[in-house]
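A short worksheet on the structure shown next.
Left out: one protein chain. Kept in place: all the others.
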Amino acid sequence: MDEPSGLDRKPRGRGLTFSRRTLIAAGGVGLATPALGLAASTVPTSPAAAATGATKKVTIYAEQIGTTNQYGYGLEPGKPTIPGPLLEMYEGDTMEITLVNNTTQRLSIHAHGVDYDTVSDGAPINNSFNNPGETRTYIWRSHEMTAAAGRRFMPGSAGYWHYHDHAMGTDHGTAGVLRGLYGGLIVRRRGDILPDKTFTVVFNEMMINNKPSGSTPQFEANLGERVEWLAIGHGNQLHTFHLHAHRWADNRTGMLEGPNDPSIVTDNKDLNPGSSFGFQVIAGEHVGPGAWMYHCHVQSHSDTGMAGIFLVRNADGTIPAAASADIARFKGHMSQMSTTHDHTK
Amino acid sequence: MDEPSGLDRKPRGRGLTFSRRTLIAAGGVGLATPALGLAASTVPTSPAAAATGATKKVTIYAEQIGTTNQYGYGLEPGKPTIPGPLLEMYEGDTMEITLVNNTTQRLSIHAHGVDYDTVSDGAPINNSFNNPGETRTYIWRSHEMTAAAGRRFMPGSAGYWHYHDHAMGTDHGTAGVLRGLYGGLIVRRRGDILPDKTFTVVFNEMMINNKPSGSTPQFEANLGERVEWLAIGHGNQLHTFHLHAHRWADNRTGMLEGPNDPSIVTDNKDLNPGSSFGFQVIAGEHVGPGAWMYHCHVQSHSDTGMAGIFLVRNADGTIPAAASADIARFKGHMSQMSTTHDHTK
Partner (left out) sequence: MDEPSGLDRKPRGRGLTFSRRTLIAAGGVGLATPALGLAASTVPTSPAAAATGATKKVTIYAEQIGTTNQYGYGLEPGKPTIPGPLLEMYEGDTMEITLVNNTTQRLSIHAHGVDYDTVSDGAPINNSFNNPGETRTYIWRSHEMTAAAGRRFMPGSAGYWHYHDHAMGTDHGTAGVLRGLYGGLIVRRRGDILPDKTFTVVFNEMMINNKPSGSTPQFEANLGERVEWLAIGHGNQLHTFHLHAHRWADNRTGMLEGPNDPSIVTDNKDLNPGSSFGFQVIAGEHVGPGAWMYHCHVQSHSDTGMAGIFLVRNADGTIPAAASADIARFKGHMSQMSTTHDHTK
């Protein structure tokens, strides 16, 4: 069976040695401390700050998932997942991705948002891909904002990005993307609030995280947890992502920078091919626990199964009886646990 | 015949007892005064402010429109409209919607943007709908922004939202939405500028406000009036809303918060299923009175009739001769008056 993906999946035992935090590309002492997420400063103040950027080495295995026509990236051989592991870094950090191609097809890894030389682009036109069986390292850098003329700044790398194959099937990786070779990439600005959990949700043709109608992911959190959503669009179709009972500012963080932040607040946003966005909400804030729908708002898409459940449990982790009934109504049987990246574990 | 929709339609006699303002969910003395719209403060300053939230009770009747296959929500029995009545509230207010289902089909009312328990979601999976003939109350709350960690704020409810059926035909209300069960919902922030008029314009499959080519709404204002547009997308298709000779900031209000507001100014915006946005313009500002086109900018859509007229009359309410000729050219005969929500009546 295909695995729930990711770096931070619920550990099966306390002995699991890697954790979500280790994948934040931050070797420096200061970066992985709890204080970081709440640091007051959000402005890079000196070149020295940039100099603190850490380099994180990650090995990713691209593999077929069992005998299906699905493929995934994984952190361990034999454990490909869809989506692939959530990768995170701070502005200024570097990530060295050693990609092991354990398939019989040409493939690559192409990142949005970060900095790379052409040899790490992941595009066949740049001769940047792995032949079958080949191992190759892709280097992704990132940077903080820099002053431009006047009062303006060239933007830093922070954002809710993603990565995907750019070489399987066609020079754009259409077969690889269709079959599951994609994942989330978050570049954080120093001082950003860290969530308790991150959900990666990918609308890809008529599937969610490559799951068809009836087996779409169920995302779960306890009432009051700070939950981060990273939404990614792939394929060929028009999609819009709608979440019931929770809304976010349509800006970099999903929160307002202050009372004069002009951002639109929304609960429905276009999610078209190659796009991604993210936001944080407090699970059940203002609305309480329950089984809340998320779905594509293109009517024929939601009707044919591009829909799933965001289960907000009670604060103590128990499931409200009504929510259980609602989920049973939605599926007939409890859906499988979805991929969540739990920052608290 | 189907009715022009809405709360604030031009009264047929002075005896009409409800007015637009009564539907702003604001029982408090201070909220419905003219001063409100121009209040200097735009920032919630204390919990006490939130405590002033009022509760407004509204009864809405969902009915078939004559013997057509169209349905509408209305404020009075026998008077369904498409779109349904424009509903407005201030952040912190609550609206209790008593929905009377006078049809032979299951239906509901689902709101975007506001806060509700699962029982008021309007989704069948939450067992939240009206059976034929059934009356049921849905409670929508709202909230002001709240401080998060650092300098950030979790966003308040203010926005150009909408409501729609989520239960007729399918679990997503596809038949209800297709046939007209939708309307506008505006949550205002205290201090927001109130418009003189609000137009609700809904792109739904190849129709505008469920009117096909040749009978699309004509929106009207006098030169200099502050006109608010609330644009809503439904159905399955890609649409973009384009307005001639008027433009707006692509942010929460359509105006700039100050000289450093980075928002893009636009006159053409994607309007895809489940999305909504709004803005205010001064009718004819910088361009004068006239018959201005609005239309979907997807070429085949505008060519096949997803287009209408925004008539800016002279300041004294007379119609420029050229505008009359332009409208005659557009339609061959004066189009029917559209639904407008006139704040000045």
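A and B label the chains in the order they appear, each numbered from 1.
Keep this in mind: contacts are C-beta pairs under 8 Å (C-beta built on N, C-alpha and C of every residue); 3 or more make two chains touch, one makes a residue touch a chain.
In this text the structure is predicted, and so the values were computed from the model without any measurement.
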Touch with the omitted chain, as defined above, among A:148, A:315 or A:328: A:148
Residue among B:119, B:256 or B:319 touching the omitted chain: B:256
Residue touching the undisplayed chain, where the options are A:69, A:137 or A:236: A:236
Interface with the undisplayed chain - residues on chain B: 37-40, 42, 191, 193, 238, 240, 242, 244-245, 247-249, 253, 255-270, 282, 285-288, 290-293, 295, 297-303, 307, 309, 322-323, 325-326, 329-330
For chain A, the residues touching the chain missing from this view: 42-43, 112-113, 115-119, 121, 123-127, 141, 143, 145, 148-159, 170-172, 174, 177-178, 234-238, 249-253, 256-258, 261, 263, 270, 272-277
